[in-house]
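Here the complex is missing one protein chain, while the rest keep their positions.
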Amino acid sequence: MFETLILMLDATMRVSAPLILAALAGLYAERSGIVDIGLEGKILGSAFAAAAGAAVYGSAWIGLGFGVLASVFLAMIHGFACITHRGDHIVSGVAINTIVAGLTVTLSMNWFSMGGQTPTLSGDARFLSVTLPFADALADVPVIGLIYSELLSGHNILVYLAFLMVPATYWAIYKTRFGLRLRAVGENPHAVDTAGISVAFVRYRALIICGILCGIAGAYLSTAHNAGFLKDMSAGKGYMALAALIFGKWRPVPVLFACLLFGFLDALAIRMQGVEIAGIGEVPVQAIEVLPYVLTVLLLAGFIGKAVGPKAIGRPYVKERA
Amino acid sequence: MSQAKVPAWVNLALIPFLNILLAFVVSGLVILAIGEDPIEAASFLIYGAFGYNEGIAYTLYYATNLIFTGLAVSVAFKGGLFNIGGEGQAYIGGLGVGLVCLSLDHTMPLYIIAPLAILGAAAFGAAWAYVPAYLQARRGSHIVITTIMFNFIASSLMVYLIVNWLKEEGRMAANSRTFEESAWLPHLSDILAPLGIDIGYAPLNLAFVLALVCCVLVWALLWHTRWGYQLRTLGTNPTAAKYAGIDTAKVTIWAMLISGGLAGFVGVNEIMGANHSLLLNFTAGYGFAGIAVSLMGRNHPIGIIMAAILFGALYQGGSELAFEIPTITPEIVIVIQGLVILFSGALEHMFKDRIEGFFIRRAVA
Amino acid sequence: MTTDTTPYAIELRDISKRFGAVQANKDICLQVPAGTVHGIIGENGAGKSTLMSIIYGFYEADTGYIEVDGKRIDIHNSQDAINAGIGMVHQHFMLVENFSVLENVILGAEGGALLKEGVETARVELQRLAQEYSLDIDVDAIVEDLPVGLQQRVEILKALYRGARILILDEPTGVLTPQEADHLFRILDALKEQGVTVLLITHKLREILASTDNVSVMRQGQMVAHRETAKTSKEELAELMVGKKVRLTVDKDEATPSDVFLSAKNISQYDKQGVKRLKNINLELRAGEIVGIAGVSGNGQSELLNVLSGIEPMTEGELHVAGQVITAKAPKDAAQMRGLKMAHVPEDRHKMGLVTGFEAYEAAVLGYHNSSDYNGKVLMNRKVMIDECNQRMADWDVRPPNPHLKTANFSGGNQQKIVIAREVEQNPDILLIGQPTRGVDIGAIENIHEQIVKLRDSGKAILLVSVELDEIMALSDRIIVMFDGAVVGELDAKDADERTLGLMMANAFNKEEQENQKGESA
Partner (left out) sequence: ADPAVVYDQAGKFDKSFNEGVYNGVKKYTAESKIQVREFEPKNEAQVEQGLRRLATRGYSPIVSVGFNMTSAVEKVAKDFPDVKFTIIDGVIDLPNVQSVVFKEHEGSFVVGALAAMASKTDAVGFVGGMDIPLIRRFGCGYEQGAKYVSSSATVLQNMTGSTGAAFNDPTKGSELAKSQFSQGADVVFAAAGGTGIGVYQAAKDEGKFAIGVDSNQNHIQPGTMLTSMVKRVDQAAYNTYKDAEMGTWKSGIVVLGLAEGGVDWALDDNNASLVTAEMKAKVEDIRSKIISGDIKVHDYMSDSTCTY
């Protein structure tokens, strides 16, 4: 039983890593006042760029670089629309998601002629799992050994990076000058502007960080968790990340737990397949699949506590009415 | 101030035109980037969409779905609600149609089934919009997120229902049995053939007429009824709506019910008109495309019809194009759609400010 | 005045600024000697805030330039202004509400990439400033928990912390009681002694006369006059502002109140956060009288209007109107209240009274859109609506008289006329009217005041909310003062004077009596 739990938690880590990265990405954007439902598109775009880069250059790191570049580029489009041209954040996000969904397939068909996939990556073109020191040696120690060698060890570097980003984000948001300005700009951009700080610049920087994190999330999907790009492979992760962000009330640590919860439900869904539960019988897989979505709706309905976002979120910053 | 001095045609024609133009130019660049000739591609596309009767009929068939979802988005939008849930509402609307057809096709004639199926589509689509609407109206949940969630939930629910309950015994593919012909919405080919118009096998059907009727009804509803007045007040100034004694929660909920019902009509076209069986994923992104249609159509039924035909043409011409030039995939249509949303939605101020500024300066000077 | 050899602390040269079609500032020149307090007055919309925001770098001027201490400087953004020693306290505070005072002060002047060091130095510096200018404040308090007076203090501290030598205050006393305002002016005096130059915008001519050295007048985007304060008068300034002689009083006869049209019993209201916004309000409104509600804005006046008009439900209490009893359990919405012949001119016409995207004829039926006058069986009757709108525009002299013009494109005063006409023409028994002349020029003010008095004389009951004490005193027959959501005093208009009202508005009047009341209720 304990072992099963550990293995499920292990799967939870794998599955929630991209969620964590994307949710933190969203945290930077939304704390700065930019609604970002384009997380999905950025993940997908990066997944494609990373896989393509890795396939062509045979290096996962180069792939990651391409992924991040693609994602930052998309974030800049979002910024151009929402910051520079005061566009509607949601419309811009929907546009980016739509464009990327079509463009990734179009380009990969054209570049690789593999039905919208990229070639299967292997060797250096993929991020492989890292065995932590002494993992094998400790494997037989009861409890701790299992936790260390099975749960903590044996993930790829991007998973560790994802988890590391949580304290890093906490620090950046609450302990640095940039963080103070970021939070302020999401609450009251006028205050920031009159304090002599460029609202647009803060927001653009927030979006760049958002792009970088989404880029890593996408690269993780195609070059670490999987071995290549597939059409629509982000499969709603961007939206789930957004839900986790709201769930975690725009704060890094609660966001982490929300992502872990969603990841766990995912792992659970796989485990629960075909399992009979006493008294209920076989639970349809779909019922478990929809759990995160239903949970999110319940949360939004205020049953789990009101989630109040940054005050200025979603509103274009307008100084002069033309 | 600004609108007063800017001629109407600038906002209604010039700016939308420039936005689309830009979307097409960028799409052309994408086609160029994958090594094909954008001009040649455009000519295949236009020929495929408008070059022959069957092509036109296919275009209108796709446009039918887009009119429904475009109207759905715009009714909600007029009330200040961004309904991204058209996809799920259409999907569940199709369930309503499917259930009516499956349960009545053996016993009832078309003229009974058709109205019931239309009602079923509206009722199911509306029901699916109801929960997000209720949560928005009464508990302040953000409708964008809830409708997205409901799209996912709809998709899982439909898989569960079709696979476990509605799938025909022994059939591999996940769809219901084919309906009896009494539950087939007549194709326009049957109606047009006696007039000497041959539209081939295009599944253009009476749902197209329903779509046009919906346009008229929505137009009257929004601009000529009390309810429309209330909806528009709510959409432009919610505080004023409360001041005016408008029950904003009720208007919000009704707006979403109507929106969901309209989206549900996609099911009439697809399930009863084209496929004659209930199947997975028949919505194929029409719900999302409706956003582009409604943005481009400026949330007005006339605009929506034109935008829907444009997008229908992209679907039809795009599939023709993909057939003729296999390196260009039908996904290019999705790219164009996204670009239209970007340029005429998110970047609407890019041209607008400059052009209006130009006209204002001219007027002031 | 300073001689030509000493440069001015700040000098503006031909500043112009246009927002779309609105010329907010036109060829403005201004010279402010160092170490003086310089007043700027002008009607609403005259362009005062715009001008100050240009000095502070919030807007960039279309043409013209600025000199500080005799040197021409380019101000493209607020940082440039701050570097030039300019600080500004905005008309609408620029504070991050859920930040602490300290965080607000250091924002933009953090003193390093990490917050830690900056916070410590700021703490020390703030202590010094607080002592020097008696600006005491708990630096760890969250701003939204502070009363407006203290929030303003945070704004001043922000400017001083950045070493401002030129301090701009845009209508700083609008939210203060007369007593709080006095404190502010003492602070300004202290600053002036330290050599700080102050630019003060206010609508209150009394304040100008009391505390400035020079005063400049703006009208319709232009600087129309400069005066030495010692050599001018209230009357002259008022005339300069409006461009014509102004009657500062309203003619009206003694009121003859009769039947009670509206009575509120113990009304309380909690907002969404659970904060009690209205506290046990009792009031009566009789036919043929105007009851004025005085108070610093934000003390429950808006909530009271909203509750009485049915926009927001009350949480406790009873309301008797037209023989009906309205309670929290049996609420009536705004439409139902209209049905009881109650009309409401809201405080904020843009936010509430109008739908700026609608054409005028549509906006002219807002709230009455369900009336059978405007509706057929299914569809609305546009022709009726347009004809009626045409008629009213003629009667009320709305310019331009075009029912198809978008509401947004009328000027403030004309928008206000559309709203007031709509409500008054319904011939209500009760009229709730909030800030009737906010943003309206003097000519229109006279007209609106006349209409209100006329309505009273025809036996209607009127509840007037205004932050302009002058307006309250001029129009009301009876004055009720609100503080912190409660009614803290009531007096006959004849007995009212500015000092008494001011003390009441700060809840400083009859403290002892208050204590007694608290003792009883406990």
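Letters A, B and C name the chains as they come in the text, with residue numbers starting at 1 for each one.
Everything that follows uses one rule, which is that a residue touches a chain if its C-beta (ideal position, glycine included) is under 8 Å from a C-beta of that chain, and two chains touch if they have at least 3 such contacts.
Bear in mind the structure is a predicted one, so any value in this text is a computation, not a measurement.
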Can you pull out the displayed chains that the omitted chain is in contact with? A, B
Checked against the full complex, the residue among A:Ile62, A:Ile157, A:Ala172 or A:Ala227 that touches the missing chain is A:Ala227
Which of A:Val15, A:Leu213 or A:Ile246 sits in contact with the chain that's absent? A:Val15
Touching residue (missing chain; options A:Gly41, A:Gly67, A:Gly87 or A:Gly116): A:Gly116
Given B:Phe77, B:Phe282, B:Phe311 or B:Phe351, the residue that touches the chain left out of view is B:Phe282
So one chain is hidden, and I want to know which residue out of B:Ala63, B:Ala129 or B:Ala274 touches that hidden chain in the complete assembly. B:Ala274
Considering the entire assembly, which residues of chain A contact the chain that has been omitted? 4, 7, 11, 14-15, 113-117, 120, 128-129, 221, 225-228, 230-231, 233, 235, 267, 270-271, 273-274, 285-286
Contact footprint on chain B, counting only the chain that is left out: 58, 159-160, 163, 170, 172-175, 178, 200-201, 274-275, 277, 279-282, 284, 319, 322-323, 326, 329-331
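Everything below uses one rule, namely that only the chains that are shown with their structure count from here on.
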Quick check of your reading of the touch definition: is the inter-chain graph here a line, ring, star, complete or other? complete
Where chain B and chain C are represented by their mean Cα positions, the distance between them in whole Å: 46
Computed distance of Cα centres, chain C from chain A, in Å: 46
Quick one: which residues in chain B touch 2 or more of the other chains? 2, 357
Where chain A touches two or more other chains at once, by residue number: 322
Would you tell me which residues of chain C are touching chain B in their complex? 20-22, 309-312, 333-338, 344, 346, 351-358, 362, 366-367, 369-370, 375, 378-380, 382, 405-406, 408-409
Interfacial residue positions of chain A with respect to chain C in the complex: 175-181, 183-184, 187-188, 190-198, 311, 319-322
Using the touch definition from the top, list the residues of chain B that touch chain C in their complex. 1-5, 220, 224-226, 229-230, 232-233, 236-237, 239-240, 242-247, 357, 360, 363-364
